[in-house]
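All protein chains but one are shown at their positions in the complex.
Every chain is named by a letter (A, B and C) in the order it is written, and numbering of its residues begins at 1.
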Amino acid sequence: MILTNYVCSILLIALGLYCVVCKRNVFKIVIGMGVIDYGVNLLIVSIGFNPGGSAPIFTARELSHDMFFVDPVPQALTLTSIVIGACVTAMAMAIVIKLKQKYGTLDTEKIRRIHG
Amino acid sequence: MDILMKALYLLIFPGLLYCSVAGLLLAGIDRKVVARMQKRIGPPLLQPAYDFFKLLGKETIVPAAAARRTFLAAPVIGLVSLVVTAVLVPVFGFSAFGGVADVVVILYLLTIPAVAIIMGGAASGSPYAGVGISREMVTMMAYELPLVIVLLAVGKAAGDGGVTFSLSKIVEYQQANGPLITHWTMWPAALAMLLVIPAEIGSHPFDVAEAETEICEGALVEYSGAPLALFKLSSAIKLYIMTALFSCLFLSGWGTGIVAVDALILVAVCAVIMLICVSLVRAVCARLKVEILFRFYWRVVAVLAAISLILAWLVG
Amino acid sequence: MFKKLIDNSTAKSPWIYHINAGSCNGCDIELVAVLTPRYDAERFGFKLAGTPRHADIVVVSGPVTSQSKERLIRTLEQVPEPRVIVSLGSCPRSCNVFKGSYSVEGPLDKFCHVDISVAGCAPKPEAIVLGLAQAAQLLKQKREEAAQK
Partner (left out) sequence: MIQHLPILAIMTYFLGAFLTTLLGHNSKSVRWFLVMLASVASFVMMCLLIKPIFLDGGIIGYWMGGRAPEAGYAIGIGLEVDALSLFFGLLVTFTVLLSAVYSIKYISRDDAQDKYYTLFLMLAGGVLGLVLSGDLFNIFIMVEIMTFAAVALTAYRNWAEGSLESAFKYLAVGSIGSSMILAGTIMVYSQVHTLNLAQISALLAGQGLTNTTVFAFALLFIGFGVKAFIVPFHPIAADAYMTAPASISMVFSGMVNKAGVYGMIRLVYVVFQIMDVKSVNYLIVLLGTITMFIGVTSALNQHDFKRLLAFHSISQIGYVITAIGLATSLGIAGGLYHAMNHTLFKGLLFLCAGAVFYSAGTTDLDRLGGLAKRMPQTAAIFLVGAAAISGIPPFNGFASKWVIYQACYEAAAAASGFASIFYAVVTIVGLLVSVMTLASFVKVSQSVFFGQLPDEFDEVKEAPLLMRIPMWIMAACCLLAGLLPGPLSRFALQPAAAATLNIKGYIDTMMGGGYAASQMGDVTPVAELDFSTIGYWQPVAWLVLFVIIMAAVLIVALGSQGARGNKRSTELEKVDGKYATFFGGEHSTYSMVGGSDLFWGLRYNLRHYFGFLSDMHSGVVNDYALWAVTAAAGIILYMFLFL
């Protein structure tokens, strides 16, 4: 079951990379970047997952030694990473809007005034 | 006292005075010998010295389009760096700065005179100088690669298993084991070095940068008077330094122990090396084109040097 | 002593810049002949310079044509002091056979002071060597005169 998660996350990352490498539309590249992020996030959550564990929401008083829950650290990491990913996507979108205004196109083959 | 000694080294021996005299003498010999090879009588031996002093007495014109300070400072910087190099190159057993001369330092110092010419030329604002700079730079990149490999090969051969960057260690090794030229592995490197020398000093088949018949002396086109004299002196000193470097890398390891005698012998040795690699080549060759020059150095000379480097590794 | 050294060197190392102001090339060939093994002017220290900035002696051949006049004057000005101007052959002296041509503005001494004039059409190499040797002495003289002032 957890293996499915890993496979999915790898697939997502691969899909995202494919998107960034092969798609000529700037917009799709931004989506690809997002997909890579989600793949990594899925990976993080999966790594923190313990089969059969409960959600790690306790107060210090409730905590005892026989409790079994999933690792809370990766979840916290995922949250942070999602926030960062959202910021990056927002930034990318802002740049894409400006690109469209300035170049009049979203085609990467045409957005290459700097080269050589 | 220390300061006095250092000043003495820099100004008299083996610095400014000695290397100027040696360089001018070598240049004179070169001109005389080439003339004799062409069945001419040739100029007097002291002709380069006459040229130098005459230029000192001429008017110095700074063109209005030139960047004045750079234009005037360039020859001085070139000369000073050469004098420092001359001090660092050992005279057989004797080296002025306590035997810490280093090959890489010399390599870098040797680029400064070329850079000084280039900077001076660039500052003069002449289009001829622009072409000259371009050629000078390409020439420099051409000969620098083989020179680097030669120095490393020698460093390996003289490193006693390891590698040394120190010229004095190289000399010591030769004192113990005989001159490096007697090791067959170093022959290609020696040949490569002999071919590097004429390009480094910009003598005839490789003087694309100063082609006086095509681009009016290239980077030196606007120079006159004292700055030009300094450039001419620099090129004479370079002649001495390059040949002395060759003798230090491949022919040292002996000497009388008396510094004055050694210095004289060194000049003689330099003259012989110069006759082989500069005068002879100069008398019989026509000027190369710059792209051919570049190809020659990277394809032929660099390969020669690399063969030596690999041999040194395999044998040593 | 230093001054004397420079003065003496001045006479021994004259560098030539050659301007062709419309010559028929006869004199130019003779000038080059001077540098060949037979006459070998280099034994006196003569050398052909590539730019007027390096020159001590300017050798002008040819009757000054209207095309070359301006360029000639400009180049002559660019030679640093002390300098000597030598006219080579009959043309810069008198315009020779070209006199009266619509395109000839010479002779040379209309535009500058000529120090030495070597005559002949074309002058013999021996004559050129003599003229140049005199020019070299003149250089030294000019330097000394300038120093006295």
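The rule we apply is simple: contacts are C-beta pairs under 8 Å (C-beta built on N, C-alpha and C of every residue); 3 or more make two chains touch, one makes a residue touch a chain.
Predicted model only: the values in this text are computed from it and were never measured.
Displayed chains that the missing chain touches over the full complex: A, B, C (touch as defined at the top). For the options A:V7, A:M67 or A:I95, the residue in contact with the chain missing from this view is A:I95. In the complete complex, the residue from B:Q38, B:T70 or B:Q175 that touches the missing chain is B:T70.
Although one chain is not shown, part of chain B still touches it, namely residues 2-3, 6-7, 9-11, 59-70, 72-73, 75-77, 79-80, 84, 88, 97, 100-102, 104-105, 107-109, 111-112, 115, 118-119, 122-128, 130-131, 133-135, 137-138, 140-142, 144-145, 148-149, 152, 155-156, 159, 161-163, 165-166, 216, 221-222, 225-227, 230, 290-291, 293-295, 298, 309-310, 313.
Think of the hidden chain as still there; on chain C it touches residues 19, 51-53, 68, 70-75, 77-78.
Residue-level contact of chain A with the missing chain is found at 13, 17, 20-24, 26, 29, 33, 36-37, 40, 43-44, 47, 71, 73-74, 77, 80-81, 84, 87-88, 91-92, 95-96, 98-99, 102-103, 108-109, 111-116.
In the analysis below, only the chains that are shown with their structure count from here on.
Spacing of chain A relative to chain C, judged by their CA centroids, is 82 angstrom. Remark: chain B and chain C have CA centroids separated by 34 Å (rounded to whole angstrom). On chain B, the positions that touch chain C within their shared complex are 31, 35, 38-44, 47, 49-54, 56-61, 128, 211-213, 215-217, 220-225, 228. Within the complex formed with chain B, the residues of chain C that make contact are 5-10, 12-13, 15, 37, 40, 42-45, 47-51, 53-54, 56, 78, 80-82, 143.
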